[in-house]
Structures are given as C-alpha cells and as structure tokens.
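Presented below is the structure to which this report refers.
With one protein chain removed, the remaining protein chains of the complex are shown where they sit.
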Amino acid sequence: MARIVLRGLGHSYRNAPQCETDYALKPVDLTWEDGKAYALLGPSGCGKTTMLNIISGLVTPSEGRLLFDGRDMTGASTAERNIAQVFQFPVIYTTKTVRQNLAFPLECRNWPSAKIAERVDRIARLLDLSDILGAPARRLSADQKQLVSLGRGLVRDDVSAVLLDEPLTVIDPQMKFALRRKLREINRATGITMILVTHDQSEAMSFADEVVVMKDGQVQQSGPPEHLFARPQNEFVGYFIGSPPLNILAAEPGNNRLNCPALGLSVGLPRGVGTSVLSFGVRPEHIHLVDVAGTAPGARVEAVENLGVERVFTLRAATGETIKVKSRRHKGLSAGTDIGLSVKLGDLLVFGNGRLLGDGEAYLPSEDVG
Amino acid sequence: MNRTYLIVKYLFLLAWSTFVVFPFLWALSTSFKDANAVTSGARYIPWLEFEPSTQGWKSLFTSGSQGINIVTPFLNSATVTLTASAISLVLGTLAAYGLSRYQFRAGFVKNSDITFFFISQRIMPPIVLAIPFFLMLREIGALDTILGLVIVYIALLLPIAVWVMIDFFGSIPKELDEMAMIDGCTPAGAFLRVILPNSLAGLVVAGMFCLIFGWNDFFFAFTLTFTKTQLLPVAIVSLNSSVTPWWSLSAFALISVTPLALVAILVERFMSRGSLSGAIR
Partner (left out) sequence: MLTLENLSTADAKRPLAGLNASFEAGRIYTILGRTGAGKTELLRTLIGLDPIRSGAIRLDGADLLHRPVRARQMAMVYQQFINYPHLNALQNVIFPLRRQNVDKATAVARAREALALVGLSDFETRMPSELSGGQQQRVALARAIVKNARILLMDEPLANLDYKLREQLREEFPRLLHKNVDGVILYTTTEPGEAMQLGDEMVVMHDGKIIAHGDPGDLFDNPPNVEVAQLISDPPISVCDGRIFGGMACFTDGSPARLAGGGLHDGTAVRIGIRPDALAIGGDIAARVTLAEFSGSDTILHLQLPFGQAAMLLDGIHEFQPGHGLDVALDAQSLLLFSQEGANITGRIG
C-alpha cells in the first residue's frame, strides 16, 4: 500500500517536445492518498492510458517524478512496484481451477502451501468466490472471470495499488452494477488504493472518491465527484460529466448586470473579466419545471425521452435556445406543452472564455444584496 | 555501461552478419578466380592476392565441351517453379477459403482432418514419395518432362499454400464475408470482391514460400529427370565431377540465388511501405 505522488510528471513520445501538442501527457502534479478509490476519466486518446502505463511501469515518463510513499519509482521496473492490474478483458489461466488461479502468484513466490491456502480462502471470501473455488476458471461468467483476475492481484500481501483498465466494458449493465459495488466494497475492506480508467462518466462518478478528468493529455479537473458535477472548472468538464451534458446558455451583459434571457435570471456583472466571452451553464438536473401560470420564463416541450426511472425533456426556450431537463417527476408531460422553468441562483454557473468564474450566488445583483 | 552494451551489441551483430554473408562473398571471389588461384591456398582479395579472370562466368554461357549451358536449366527451373506455384496458389487459396468458412463432413472426417491431410503431405519424408511418383510419371510418360515436374511440384507446394492461407483467412473476420453477402454478393462474389482484395499479404507470403520451396527442390528434380529436362539445382551438382570447376560452380550458384533474393527484396520493400501490413487491423 502506498501514497502515490505525481510530481511534474509528463510524457512525450517524441524525443524533443517543442510545443504543447507534442505531449501525450502534459506535466501534472497529483497526489493519490493511500486507500482511496480514484478514477481517470476522459475520451479515447486523452492520455489516461499513458498515465496508467507510467504508474504501472510500462512507460518511463520523459519528465517529472513518480513517488510511492516518498520513494522515487520513476525508473523502477514493473515488478518492483507491486502493482496489480485488471484489464478490459479478463486474463485468467483457463486450464486451472479458480483456486489454482488465485494461488498461482503465491506459488511463484514460494509461499508455504498452508499459508497459501489460508490466504486464498480469505481473498475468495472477500470476492464471493468461495463456493466456486473448485470450478474450472473457463466455465465462469464474464464478471466472475474479472473478479478472479482481480483476486490474483489481491492475494499478494504487498500490493501497493490496483489499476483497473476499463474492467467493466465487457460486462452486462445488470452485472456491471453488482461488480462495481463489489469493487467498491473491496476497496473499503482492504484499504488498497484503486485507480479506475474509464470513458464512462457514470462509472467514474459512482466508483471513485476522486475523479481526474482528462482531455488532450491535460488534466482538466480533479476532485470529488459531487464537486465536479456541481462546479465543473470549464465547459468541457461540464459536458463530459453528467448525462445529458451541462446546458450552455447565452449571457447578455446589460444594465450593469449579466442576464440569462432563457431562464429569466440575472446576476451581477463579474468584474475584471475584460473582453472574455461570457456564458451560463446549468445542469439538466437543476432545472425545475413549474406551472406556466406563474412569473417563470416559459419554454415549449419539444421531445420527451422516457428512460424508465427518469425522463429527459428537450425544451425550446423563448430565446430559441435548446435546454435539456432531466427529472423523475412530470410523468404526464408530453411534447408540445408549454411549461415554466425555475433555477436556483446557486445552480447557475458563470463561465468566462469557457472557464468557470463562479456560481450565481457569488455574483448577486447589487440591488438584491442591499 | 550503456556504451559497453552498444559496443558489444554491434560487435555481435557484425560477427553474425559476417557469418551469414561469408559464403556469398566466398562464392563471389571464387567465381573470378582461375584454376591456379583456387588450388594454391586461401585467397580472397582480387588484384592483390590473385589476378581476376572472367573464365567462370563466360563458361556458363558457352555450349560445347568447354562450356556449361546455364540458360536451359534456368528456363526449365523458372517454368516449373512459376507454373507450379501459380497453380498451387490458386487451388490452395480456394481450398483454404472453403476450409476456413464452411463445415465439411464425410463420416468421421471433418475440416481439421482435411487440413491435416494436406499438411501431412509435407510431414512425410520425400523418399517415401519418390518411388510412387516415379512409377506414376512413367505410366503416363511424363518422366523427364516439364509437365511431369509441374505435376509433382503442385503436389508439394499445394499443402504450403493451403496451410498459410487457412491461417490467414482465419484472421479475417467472418462478418466481412457475411456483410458482402448481405450487400448482395453471391458466396463466390464475396470471396472475389471482398476477401481476395484483403488477402494480398497472405498471398504474398504463400507465394514466397511456394517459390522458395519449388526453386530450391533438388530431390525430386534429381530422381524424376535424366538428361532431357535438367533443373538448376541438378545442373549445379552435376558440375561436381572428378575435376571440380570451382569458378563456374560459384558463378552458377550466385546466378541461381539471384531470382529469390530479388523477390525477397521486392517483397520486403512492399511490406515496409505498409501497403500490406495495414490492410487488416
């Protein structure tokens, strides 16, 4: 177990990187505390696999240092790092039973057989594999195979971290839910740091204590899921986290205020932003649908998508802008209806040139403050 | 440390290359020697250690008692190898496609058995086949003829083509054929229009193997011919009489190696351009 620190860590597959775009991973400082669950989230080609490979030792970074508990591991071999890895497709020995699969890494280390048996039993209990220890590994279902792959990493008692490289891709949604939960429980029970690489924001959000969002080799934002959701640092994070993505709405300065015509809200004009292009962002989950009779600004429902538990409403605001709203209520609402919108100022985000400046409450219009 | 490693690495590579290239260098230098230079000890460097002579090269293209005629065996070898390779490649590719895409069954004989039957032809020692081949060719009057050799070589090369192509077709997703059929192709159309254009890399490899094995075969060329139809390997060996003309022999060897070397270089260029390797992901 270890605390993993990335200090100015960057990598370029070119010999002498000239400009920013030459980097597969732009230099970054990050600290991963021992025992927590992390997720590296981003679209394909964002550099998350490069980062994973640097941590596991498959790639030596061209810049910066990698520390495990303060020890410099930048040049250490994969074996010295004691990292367990689970890949997209289960890697198991198909000719062996589950028990032999789990025992194999310990046999390679010449553990006494009594100690191996005890350790394997413990890990099997943790993974809910106790009942099928004698079964041939090739007979298992995809999610059980993934658990065995994980178990082979966990049986070693010197694991510093578990890297999970999109381990849920080949698993059915119904099983995914259970496996994700199992991973989470194992993380809690063993206190081993887990790092999940994924392109699936819902997976990252539900798994991790902290999510690192990446794009174009650059870390966009890192923090607890609820923070990334509520306060995305830029419009990309707003788009990438949450489904449907953050609504981006026009901001019109006027009357010494910044107005959002689509929602009928205004905030105080942020100072010191010069000629920045300003815009508003609001989460589809944060827009409440109210009776059109009130003073609320109106919109027309253009489409309703029933996802089962939730519905996604596509609305056309009076300004012509498209707004998405996600809700578990309003089951009877159908396309063509007019409806009112209500958003709390604290849920209204102000962006300047695509970067978060603050929420609506930070820029209360001066009159209202008085 | 790093420096020593580099030096050791290059020394090793140099030694190995010398070892591999040496026979050719030796043959090249010998082909320009006369009888005197060959028999009086080891000499390698022309002009310095011996006076070069083109006698060896000239003899290959003069007929009569003084010369050795290389042109006829060369043309014979080329005809037999190219014809047999081409026919094997066509038949082998068709057979391999059938075996990789359709399930055949005759009693207990399944696809894997048929495949093994083909490959077993190469596992069998050639000596076992020599006598039956000899008798069969004699029966149809094809002993010592180009046609007889072509037939025997097809039997030798077909398994190689089938083997390589089954493996290659196995790496092309079946969905590609299915897609072509959904898009309106007949099964044969799917093969010709979609699978074949994506099989260039496999065809080149199989073709190379056929050429190499066909061109280099000595055993059958020797047992199934007498004097009328001589192939290159046999012609070379027949030079080895009481007085061996080393200079002619070396020149002969170099010429017979050239076509394969040229093919290898061409294919290598072609492959590294990525025109083949990137065809299928």
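Read from first to last, the chains carry the letters A and B; within each, the first residue is number 1.
Keep this in mind: contacts are C-beta pairs under 8 Å (C-beta built on N, C-alpha and C of every residue); 3 or more make two chains touch, one makes a residue touch a chain.
Please read these numbers as outputs of a predicted model, since none were measured by experiment.
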- Item | Among B:L176, B:L192 or B:V237, residue touching the chain not depicted | B:L176
- Query: Which residue among A:R7, A:R65 or A:R184 touches the omitted chain?
  - Reply: A:R184
- Item | Absent-chain contact - pick from A:G134, A:P173, A:G272 or A:G320 | A:P173
- Using the definition of touch stated at the top, determine which of A:A16, A:A79, A:C108 or A:V309 touches the missing chain. A:V309
- Considering the whole complex rather than only what is displayed, give the residues of chain A touching the chain that is not shown. 43-44, 142, 172-175, 177, 180-181, 184-185, 188, 199-203, 205-207, 225-226, 229-230, 239-245, 283, 285-286, 305-309, 312, 326, 328
- Query: Which residues does chain B use to touch the chain missing from this display?
  - Reply: 173, 175-176, 178-186, 189, 194, 197-198, 278-281
